[in-house]
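Structure below; questions to follow.
A protein chain is absent from this complex, but the other protein chains hold their places.
Per-chain numbering from 1; labels A, B and C assigned in written order.
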Amino acid sequence: MIQKPTFTSTWKALLYLLPALVILLTFNIYPIIKSFIMSFYTDYDFFKDIVYEYGLDNFTYIFQDAEFWKSVVNTLVFVIGVVPLSIVISLGIAILLNTKIRFKGIFRSIYFLPFVTSVIAISMVWRWLYHTDYGLINYSLGLFGIEKIAWLTDPQWAMPAIIIMCIWKGLGYNIIIFLAGLQNIDQQLYLAAQIDGAKPWKRFMNITLPMLSPTMFFISIVSVINSFKVFDEVFALFDGKPGPAYSAQTIVYYIFEKFYNEWEFGIASAAAIILFVIIFLITLIQLRLGRSRIIY
Amino acid sequence: MQRAAFSKGFIYLVLIIGSVCMLLPFAWMFITSIKSPGEVMMMPPVWIPEDFKWENYKEAWSMAPFARYTINSIIVTVLSTLGELVTTILAAYAFSRMHFYGRDILFSILLGTMMVPGEVLLIPNYVTLSNLGWIDQYQALIIPWLASIFSIFLLRQFFLGIPQELSYAAKIDGCNNFRFLWTIMVPLAKPALITIVLLKAIGSWNSFLWPLIVTQSKEMRTLPVGLTSFSTEAGINYELLMAASTMIILPMIILYFCLQRYIIEGVAKAGIKG
Amino acid sequence: MKKFVFSVLTVLLVFALAACGNDGDKDSESKVSASSDSSSEKIKTDISSPVEIDFWHAMSGNHEIALQKITDDFNSSQEDITVKLVNQGSYDDLNTKNMAAAKAGNLPALTQAYEDWMTNYIDHDLITDLTPYVTSDEVGLSKEEVDDIVQIFREANTWDGKYYGMPFNKSTQIMYYNVDYFEEAGLNAPTTWDELRDAAEKLTTEKDGRKIVGLGLENSTSSQINQWVLQAGGNYLDEDSGKFLMNSPEGKEALEFLNGMFKDGSARLAGEDGYMSEPFARGDAAIYFGSSAGIPYVAAPAKENGVNWAAAPLPKGKQAATAFAGTNVAIFSSATDDEKLAAWEFIKFLINADNTTYWAMETGYLPVRYSALEKKEWVTFTTDHPEYGVGEKQFDAGFYDPRLAGAYELKNAVAKVIDKVFLGELTEDEGLKSAEEAANKSLKK
Partner (left out) sequence: MKIQLKELSMKFDDVLAVNGLNVHINKGELVSLLGPSGCGKSTTLFMLAGLYKPSSGEMYFGDTLVNNVEPENRGIGMVFQNYALYPHMTVLKNIMFPLKMAKVPHKKAEEKAIEMANLVQIGHLLDRKPKQLSGGQQQRVAIARALVKQPQLLLLDEPLSNLDARLRIEMREEIRRIQQEVGITTIFVTHDQEEAMSISDKVLLMKDGQFQQYSKPQEMYDHPVNMFVGKFMGNPPINMIPVTFDHKNLSIQINGTDEKLKVTSKLNYELVSGNQMLLGVRAEDFVLEKLEGISNSFSAKVDLVERTGRDTLVHATVGNHAIRALVNQDFVVKPSNIVKLSIRKNRLQLFDAETELNLVLGKE
């Protein structure tokens, strides 16, 4: 059904769009453009809103700033730590939940529970769980004879601490999406494979995984993008600091720091643009890989 | 037969261990919240406090203006959710059912902006709001969140799935666009709308960075922001901290258990289509 | 998916175009000089109509209650001025909000401010020169009154001979120690580094399954490293030449001293406890270096836990040095004349001898006037509570943080490096070297 836009229809549609557009233009589009422009401010009086100089200095600064590279590395470690593990665990649980068992609904609800809770509140709880001397985690490890770990105060353990908490929090979301994907697989395929003599493992490798590839693809893209933007968890878990000796500083934290603590708008904006470009490139690569891997 | 029973047992075992891991933080939060200060720091940990110190809740509640925080959180959550619902319905209708110049380009631009990390928007937005004189007022907490590209996208997809003929039929039946939207499309899109409302409500209730930045006085803080400042005040009185955390998390858990079917279905749908 | 990519490219293009269209138009404007000759300014000396002013602060808990009391007293003492307290969270939050509000043009009349913030505010013409108020015949302070303000605090509020603020909540580092533990071990409160080290080592034990550390330090120790450097006889930063001086044998000595104790476990940072006051009050640390403003935070829980404690001046290294911290009050220049005057009236009230004494007794901050120290209430009070008197004993050893513009960034940058040394990620030498690099980098900006 093809209908052509007309002047009248455009005018009418604008009325419908107006409320949303006013908000989105003011609070989404304009700030993006503004931030982009700001990344080229090299000499700027924030209070008087005067820009004395434009240039690429901010980008030069960032590329030479070891702190920035550290935060890039940290973010990458975080992404690599969270995404694959989370996908593997949630896929495993989703597959178990997709079998003929009882209390399926209850299990599903339990796994999803962390997703609805406040990052801030639950991070406080994790801070308590991670406590070196009185935390439940070290106590449990102690039962297995493992020495106390200074999760929140040892720079080497800060990233693992945050990764564990984020996996815990995000697991339910992935499980739900995997379950939806699993339920979309035609059961006849399994019957056919069974008749062809495929054992469970073979059925998993040859039916489940390939048929699940679009879901997997979706989850990996979403998780990677979200993981690149991690901030709240870091902020709350380390009580407003990015870990001991900045050991868990992520890119967004770097941006935040430059913005709010140092008032370096140009540098912060430039870092934000770089983050955007990184996410964009990685998504492109994923799309490329996805195209050749996805079976249907 | 035996093998099947064995593997079933194994499945239950794994799922139960997993569930325990998922629930333990909540349980520990609650247990700690009713302990006495002495029990909190005891090793090995105390699983059942000697007596349940419910007064921890009272103390935490009175140490900071949590009543005010709660009211603020409710106001902000309710108003921004309702507002977003209206803007989303109207915009999704325009994008899914109306033909106008620049529709596809506009939609693509909006979708493209979803890739930009939200933190980038904070400072320019702060400046905009302060120019409007809205800092430390409800407007600042609500108005920027009255529209969401993600929600519009989600609802548009749902609207596209409703047969075009329905709108033709309604047109012939004498129903104009606006009325059609509210009497036919909206009731039909109920599942999608519930999803949008729930995700929004959860997000709004839990949001942190924005209220932190645009509120100045204690009277305007929402619960998560209040909690962080409380955490500095409470120091390492973990029983009070956990009591406060419980109070913030509990409403969402209740909401979740009442409406979990919609939330889970909604996430599944939004995920698959998105 | 092609569509998706296309859309993103479209967005990028839009930005690029927007960027091109917008630059250049402001280049021609020249920088506006920040300095202005304010001493000759005429000020308003009477209030024509009732004024309400906001005071943005970062006080919480007991401190906030005490401040509220003084403010209430002020509000009921006269009719024209109402001061409204607005808690802005932490100090960092307060600074952030001041900056943002300056931009937005909705600054309050009054704020708490550290010296290095004030340097920055002065650069941007944000705060008012208070000299005309101080020297005013009608509303000013007499010579005696000016001299009554503790000298080091006065100096800290003076830039080029002009007052930009008045000291308000000033604190100093003091040493808290657990009397029971010291008695048990037969030790006296340490007065030198060597004694400190010795005591810390001896008092680090395990008791009933609980670990007790000899010396407990705040997490902010790295940003207060200048105190240790000064004690070691070195210098941190030269305010006049803007040179970072910590990369020196004295700096190394300070780092090695601290780090040595961290390494052998006789000292620790508060870590996940946030502040060391609680663990100390719980008996988990034998000695604790903390702010005098933390006295109420130690006293209350210590009483609850039955911990006996006392306070003493910080042990000396080559010399005695203790950081004076805490903020001043300043008036924003965006306020109207009436508001400025109202704010000035409030400042005078806030730091008069009675109130500064009351404030000090309630909070552990120091009285900011010499006359307060001699007040009978104060003398009695400090006799009953000797810990409150420790701070004033250190006035001579006091120093305040460098006030260069960008000092805040510098301190942060250096602290980050020092933290790495404490955490064993860098050796002392590496730490000093990269601290110098970080400092020079932020000085150059």
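Assorted remarks:
Criterion: contacts are C-beta pairs under 8 Å (C-beta built on N, C-alpha and C of every residue); 3 or more make two chains touch, one makes a residue touch a chain.
Predicted model only: the values in this text are computed from it and were never measured.
Note on the undisplayed chain: of the listed residues B:Met43, B:Leu82, B:Ile105 or B:Ala169, the one touching it is B:Ala169. Residue-wise, the contact with the chain that is not shown comes from B:Ile184, picked out of B:Val127, B:Ile184 or B:Ile253. In the full complex, subunit B makes contact with the omitted chain through residues 163, 165-166, 168-175, 179, 184, 187-188, 190.
Just so we're on the same page, only the chains that are shown with their structure count from here on.
The touch graph of these protein chains is complete, with an edge between every pair of chains. Of all chains, the one whose Cα centroid sits at the greatest distance from that of subunit B is C.
Here the chain pair with the top count of touching C-beta pairs is A-B. Separating the centre of subunit A from that of subunit C, both taken as means of CA atoms, is a distance of 37 Å.
Per-chain CA centroids place subunit A at a distance of 16 Å from subunit B.
Residues of subunit B found to touch two or more other chains are 41, 43, 109, 113, 115, 213.
Of all residues in subunit C, those touching 2 or more other chains are 8, 11, 14, 90, 96, 103, 274, listed in ascending order. For subunit A in complex with subunit C, the touching residues are 32-33, 36-37, 40, 45-54, 67, 127, 130-133, 150, 152-155, 239-240, 244-247, 260-263, 280, 284, 287, 291. Looking at the complex, you find that subunit B touches subunit A at residues 8, 11-12, 14-15, 18-19, 21-26, 28-29, 32, 40-41, 43-45, 86-88, 90-91, 93-95, 98-103, 109-110, 113, 115-125, 128, 143-144, 146-147, 149, 152, 164, 177, 202, 205-206, 208-209, 213, 223-224, 227-228, 231, 238, 241-242, 244-245, 248-249, 252-253, 255-257, 260, 263-264, 267-269, 271-272, 274.
Put simply, subunit C touches subunit A in their complex at residues 1, 5, 8, 11, 14-15, 18-19, 22-24, 26-27, 29, 31-32, 90, 92, 96, 99, 102-103, 124, 126, 211, 269, 271-272, 274, 409, 412, 416, 419-420, 422-423, 425.
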